[in-house]
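In this view, the complex is presented without one of its protein chains, the others remaining in place.
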Amino acid sequence: MSDNSILVPVSESTTLRQTVEYATRLAPAEDGPGRVRFIYLHPPEAAGDRQQADSSGDGEPTNGDTPELLNRVCVWAREDSDELSESITIETSQIGRDQYLFGPEDIAEALDAETEEHGIGRIVLDPEYDPGIGVPSLRPLQVELRRVCDVDVEEAPVTAPARRSPIEFGGTALQTGAIFGVSFLFYQTLAGTFELFDLVTGTVSATMVAVGLSQITLSRNPTAGSIFTLLRALVYLPYLLWEIVKTNVQVSAAILHPRLPIDPRMTRITPMVWGGLPLTILANSITLTPGTMTVRVEGRSLKVHTLLPASRDGLFDGGLERGVRFVFFGRSAMRIPSLRERRSYEILNPATDGIEESSSPENRQPQGGAGE
Amino acid sequence: MIEAIRTALIVGCVLAALFFTLVSTAGVLRLPDIYTRAHTASQADTLGAGFGLAAVALSLGWETATVKTVLLLFFIFITNPTAAHAISRAADEQGIEPWRPDDDRSDLRLYRDSQENGHIADGGISADTAGDEERQPPEDGGTNR
Amino acid sequence: MSSADQSAYVESAVIMTTVRIVSPFSLTYGLFLLFHGADSPGGSFQGGAIIGATILMIAFAFGIDATRDWLQNRIVVALSAGGVVMFAIVGLVPLAFGGSFLEHSFFHDEWGIKTKWGLEAIEVAGVGPIVAGIVVGLFFLIAAGSKPTDSGAGAVDDDD
Amino acid sequence: MSTVFPETGDLVTDVFLVGAALFVLLAVALLYRAVKGPSTQDRVLAVNVLGTNTVVVLAFLGVGLGESSLLDIALVYALLNFLMAVAISKFTVERGGVL
Partner (left out) sequence: MISVVEIGLFVFVVTTALATVLLRDVLAAVVVFAAYSLGMAIFYAFLLAPDVAMTEAAIGAGVTTLLMLLTLARTVHKNKGRFWQRPNVPGLVVMGALLVVLLATVGEFPEVGAASQEALAWWNPAVTQHYIENAYDQTGVTNAVTAVLAGYRGFDTFGEATVVFAAGIAILIVLNREVFTGE
């Protein structure tokens, strides 16, 4: 553990260049050459194609699989170290190809493993670092890192316009255009008449909304794939509606029954669904379906409260999960076995007489909610 | 004839809306703990609002106001589950234990136990309405089946 | 919840997605009310409040500090102060040309501009921004004081 | 300002008014939970259900009284009703810390 070895997680950001420079300047010390290790995290979406699970990017910056970003960072770092005429070692590595990193906890733990493995003494964070997990994650990540790691964690003091927030005005043309269209349509629907006044004020409002919120509503550019996703969502919607009505009757019967025959359990499922949006859609679908309700999204696993044994069975049979996979990953992804077949579910507070079996190997918390 | 069918449909939808809202009201009043209540609050109620707004849309026919009804429904379908999720998440975060069938405590007892076990952190401004024995409303056991 | 070994708070993805979807609609609706005060119920006050509520909504989902960085205080104060100034200007224009303060019919008599637009101008440029600005400003300011550093509750040092 | 709806017949109007009345009665019943709790979350939940009921009541009254503008008010609630639940979630989770 020497202070002159630095770990820098990198991602596409406007302040990356300055962060690299800062880290490179920081690295040289009296007791030997400095060492900077740049680490790239594969976002969960990209980790889907994990056929070639050769995550041994260690020390091979020119490896063909290395992301372009890492190469660029290496070039920058060399430039800087040449300028300083100090000899520092530049290393790169990648994580997240063979594992899914969701949420700041996972990332912090992965980074901690990295520091321990390579004897890193401090971590420098790009103030605009975004590991691509779809939530504003820098602050939580910092807190997590401080909790998990016993090395220094600092934020690079970049002088770029301090845009510490993940929110900003404006977006790409496509984002802005999409929001403009939706907002304008909504406005005209409200107005109901296509008078000049409505058209003009509608345009003004839609422009304001598009400029203000396009970055908030669409975190990434819509692509051609999104259209297919939308089309598949149209197939999924009736299925969801049917599920809602069907289970609603079950739940209603249980509630109106004089003896209130309910059997609520807190469960945890780990669906085979990747990425922020699909997971959110799944969580919302589960909540919309009566009898099951997502209490928490923790990384990739969902804490789901179930009201009736029947709704629990439905959840574990994974119909909704399959539907969401169909929407986002196409027909082929539907063949992945259900939660029940994978046994990646557990009941967090089983009945004391042990009728329900708790089957998951990763029995993390015996009592739901108690340890949070 | 068409008019009659439409009227019948409207009446049916209003009745269905009333039924499902009755279910959700009964659920919110009867069910034993916050998590189970959140189920009915988000779902039976969503369907109740769905049928109710469907009735309104039917009675309006093809009007701009009908589109508003559809929008209302859309927003309710989006926001209601989120509200239920937010509430249950808050309860979970606060450490309120979920009720189990082999548990014969009332929800108040359950809530107070969660507090006493230290799961609800100190300094919280959580609603500590559970302190006063003699002034409890007499219906206290009403939610306990 | 504020002990050191507590997991960092992560904004709920579910809530955030909902806010992502709802916020453009509610902002559009607020602007709609602002513009349609003259011929439908509601108007600038309600519109301004809904616009303010939209900002509050975003602040709850994305974190208050992030929102404050996004919507700088300068904008908020400029909104409310600008609203008063715009209101005064609309009132003063007739005065400058020989009418009296806030005499909307003056526009019509002198330049043939409908009286309605005078009212609209007050609604859209005056009252609405004031309300929205004050709502958001109050929210930010009250929220600012409740950082852990102020209440002495937190070991979560620089989380917002 | 207020457009009167197309004629739907007295029966339909009555149905909606009766429906609104029953919804209001259900809302009164829900107050028990809103007042008693026990936890804040229970109260918020009850108020959330009340908010959904309000949307329906407003829509019903809109048809029953022939006042389309009531739908606009319902729209405000549909858009903003979940705010309090989200706020309470943040509020209890961080106890005013992160809020």
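A, B, C and D are the chain letters, set down in written order, and residue numbers restart from 1 in every chain.
In this text, contacts are C-beta pairs under 8 Å (C-beta built on N, C-alpha and C of every residue); 3 or more make two chains touch, one makes a residue touch a chain.
What you see is a predicted model; the values in this text were computed from it and never measured.
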- Item | Touching residues on chain D - with respect to the absent chain | 1-2, 14, 17-18, 20-21, 24-25, 27-28, 31, 34-35, 37, 40, 43-44, 46-47, 50-51, 54, 57-58, 61, 65, 67, 69-70, 72-73, 76-77, 80-81, 83-84, 87-88, 91, 95-96, 99
- Note on the structure: Residue list for chain C contacting the dropped chain reads 33, 37-43, 45-46, 49-50, 52-53, 56, 60, 72-74, 76-77, 80-81, 83-84, 87-88, 91, 101-102, 104-105, 114-116, 118-119, 122-123, 126-127, 130-131, 133-135, 137-146, 151
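In this text, only the chains that are shown with their structure count from here on.
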- Query: Rounded to the nearest whole Å, what is the centre-to-centre distance of chain B and chain D, using the mean of the C-alpha atoms as each centre?
  - Reply: 12
- Task: List, in ascending order, every residue of chain A touching at least 2 other chains.
- Result: 186, 190, 283-284, 287, 294, 296
- In chain B, the residues touching two or more other chains are 38, 46, 65, 68, 71, 75, 79, 81-82, 84-86, 88-89, 91, 93, 96, 121, 123-124
- Note on the structure: Within the complex, chain C is touched by chain D residues 1-2, 69, 72-73, 75-76, 79-80, 82-83, 86-87, 89-90, 93-99
- Message: For the complex, give me every residue of chain A touching chain C.
- Response: 103-105, 134-137, 139-144, 146-147, 162-169, 179, 182-183, 186-187, 190-191, 201, 204-206, 208-209, 212-213, 216-219, 276-277, 279-281, 283-284, 287, 294, 296-297
- Message: List the residues on chain C that touch chain B in their complex, please.
- Response: 1-2, 12, 14-15, 18, 21-22, 25, 153
